[in-house]
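One structure, pasted below without further comment.
Apart from one protein chain that is not included, each protein chain of the complex appears where it belongs.
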Amino acid sequence: MTHEYSTQELMIIAAARQIADGERIFVGMRLPITAYGVARLTHAPNAVGLFESGVARYEPADGMLYTMCDGPNQLGAAWTTGLIQIMGLLSGGRVHAGFIGGAEVDRFGNINTSYIGDIDDPKVKLPGSGGAPDIAAMAERLVIIINHQKHRLVEKVDFITSPGYLDGGDARKKAGLPGAGPAVIITDRAILKPHGPSNEFHLASIHPGHTVEEVVGNTGWDLKSFPEVEQTPEPTKEEMDALHHIDKEGFWRS
Amino acid sequence: MTHEYSTQELMIIAAARQIADGERIFVGMRLPITAYGVARLTHAPNAVGLFESGVARYEPADGMLYTMCDGPNQLGAAWTTGLIQIMGLLSGGRVHAGFIGGAEVDRFGNINTSYIGDIDDPKVKLPGSGGAPDIAAMAERLVIIINHQKHRLVEKVDFITSPGYLDGGDARKKAGLPGAGPAVIITDRAILKPHGPSNEFHLASIHPGHTVEEVVGNTGWDLKSFPEVEQTPEPTKEEMDALHHIDKEGFWRS
Amino acid sequence: MSLSEAISTFVQDGCNIVLGAALENAVPFAATHELIRQGRRELNMIAPISDISTDMLIGAGCVTEVTGAWVGNVSGGMGHNFRRAAEKGLPHPIKVNDYSNFTIGMAFFAGAYGLPYIPVKTILGSDIMKSNKNIRLAEDPFSGEPVALVPALKPDVAFLVVQRADKAGNSHIWGSTGLTQEASIAANKIIVLADEIVEPEVIASDPSRVLIPGFGVDAVCHVPAACHPAPLIGKWKRDNHFFHDYHKETRDPADFDRWCDEWVRDLPDHEAYRAKLGGQLEDLRILGDIPSAPANYATE
Partner (left out) sequence: MSLSEAISTFVQDGCNIVLGAALENAVPFAATHELIRQGRRELNMIAPISDISTDMLIGAGCVTEVTGAWVGNVSGGMGHNFRRAAEKGLPHPIKVNDYSNFTIGMAFFAGAYGLPYIPVKTILGSDIMKSNKNIRLAEDPFSGEPVALVPALKPDVAFLVVQRADKAGNSHIWGSTGLTQEASIAANKIIVLADEIVEPEVIASDPSRVLIPGFGVDAVCHVPAACHPAPLIGKWKRDNHFFHDYHKETRDPADFDRWCDEWVRDLPDHEAYRAKLGGQLEDLRILGDIPSAPANYATE
């Protein structure tokens, strides 16, 4: 290892690798928007970033964004328009992928950002869906980003805000959902991918410095592994340079 | 009669009187747009003109228009936008009236601008509907303008492009149409209005110089009269001045 | 018309209100404050996302129903008042009508343009189909496939912030607009909060930049920085600290009350609010000028 990186920086770079050149991506704030910036500066110079408030950009915004509606995200944008116009692109194969996070994700990639506990008497009322269900339903593929803790990667979410593979198998297709579903869950310890006809998420790759036992022990379901569990490749110098160029203040370095 | 006017000028002024101040009106080209201009200059200075291509105007355009999309109709407009935005205003009580014409109108105010003869083997293929059915369905009331000839005012139109009262009575309401339906037919000889529960059009007013016998003889159905048939009031000096101000070239004078 | 007058004229207790539909910019916070000051009750707040506006109104006891996709503090975390109301019924219980951003967009679109409902696919498989009883699962009669029917939403009143308007409410908006157009046209009454009042000629010089025509507007109020602490493109930067402080200072009900007294109830109007912000607001004012290329509307 010739260069230092934080766990968060590794997650950003793993996320950036999910973006192919020329793709149109629904980019959230924080970690995914940084990943988008890294991808644009490295292997995906022609990617397009979409923001559900009604913004599409080629070049990432200059400077730190607190919300997708901030001025720097609109200055010089490819398009500032309405939510229907932007989110409507999800249909018709015009959007390749979306990034979303959540409070909970389950073994079939279903995501909860709505209620912990009972709907009518919730233990925690989470902020809600935003546009995540729409992106989860329609994008060609979904990238889920979440911290790897037992209460976050759970057997079954209390509330499916954004559908993954629902009860697994072909349940998603039967429900009439056009997009293919979540392709990957990127955590701070590992990368999980859907396996076989059940579409249950299995361990696909472990981040450097972590072990299978630790990952399984921090997962809320009986996590199985792909036949060959890889080690997540370390960030390259080019990737780290791009990230440092974007994250000038070192927000993600700790 | 202290001032000369043509039949067409009388029709324009009769149409202008259908516009109340502050109303939003779907204005077609030619005769109705001139009527709108007269109304704005006389009794309806706050009327708003809507054009289905996506234009809304306060002041009528300066100069002769050949289509609603011509530059002079867009310069200084209140709104240049899309068709859905403008026509969408028809719902929710935001549009008070619409003007439409046609090749044929029948005793219940149904209008044909599509097919003369059989649909599958038409004698005449007319240009089609444009936005007229939408306006006919949704506007609070409809003003129909047509020349008074036996083959134009017919017992039953070959094809209902834009619905009036359909088969009469409450057929229109039963069909689920939100707007109240045609309020008036203005011809070059007379003004007809729907009568009683049948909603059949009866003779309401005769233009100066015309007779009941002549009007009935040029109507394709057995035209009945309101108990008191009025004479259409002659244009006032103010109305004629307004019309001459708009129609500087005397297009409507012959 | 003053904002106070517009609200006392057009907003009654129990109204269904859209207060900002552009998501995180152009949020009409000045109207949020005035609704709290006038003590409106039993409001149904409808919006995809209105940053902390909805949380404030809930904390002040104005709200019994929330219709939307997201309630919280976009840069600051969860909304304490929203959580307290939903979890503990404090200051009183609220009913939450969940939508996703696109489905509430379709509900507004249907309401705006006279469609009884819209069939969508983007909410299939989500438990929002279970929690929101207004949305129905049905079969697409053309294909036989499942489809979710989202009925039209027709709010009573919509508030929107625009960069500039003339006295008649003809206005210009630029930057992303979220669901502003659909939500406003769907509403029965439209109240425009204009950052700047300009001559009619300025608006008429560019009718394609008009989002809602003046003849559809019921009241236009001149309220500079009505969006604070949210941003307004070309006019005001976002006050990120304010959102952060709100999160810290509203952790429990007594704290929220203190915050709300200081920033809302103890101030007579938005002018006093701006004066209280003072230099903090001035620092957010955009002084630079990066103008759009002109469009030519000449006819000759």
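Letters A, B and C mark the chains as written, and numbering starts fresh at 1 in each.
The definition used in the following text is that a residue touches a chain if its C-beta (ideal position, glycine included) is under 8 Å from a C-beta of that chain, and two chains touch if they have at least 3 such contacts.
Everything quoted here is computed from the prediction, not taken from an experiment.
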Identified contact with the non-displayed chain, of B:82, B:196 or B:217: B:82
Hidden-chain contact residue, picked from the options C:16, C:73, C:100 or C:122: C:122
Full-complex contact with the absent chain, from C:12, C:188, C:240 or C:299: C:299
Positions on chain C contacted by the hidden chain, ascending: 106, 114-122, 136, 138, 140-143, 145, 147, 149, 151, 163, 172-175, 202-203, 205-206, 208-209, 233-235, 237, 286-300
Positions on chain A where the hidden chain makes contact: 24, 48, 55-56, 58, 71-72, 74-81, 84-85, 87-92, 94, 138, 178
Positions on chain B where the hidden chain makes contact: 51-55, 66-71, 74-75, 80-84, 87-88, 90-91, 114-115, 119, 122-134, 136-138, 159-163, 166, 172, 175-178
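Methods note: only the chains that are shown with their structure count from here on.
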Touching both chain A and chain C (chains): none
Top-ranked pair of chains - ranking by C-beta pairs in contact: A-C
Between chain B and chain C, centroid-to-centroid distance (C-alpha), Å: 40
Whole-Å separation of chain centres (CA-atom averages), chain A against chain B: 57
Residue list for chain C, restricted to those that touch at least two other chains: 181
Touching two or more other chains - residue numbers and ranges from chain A: none
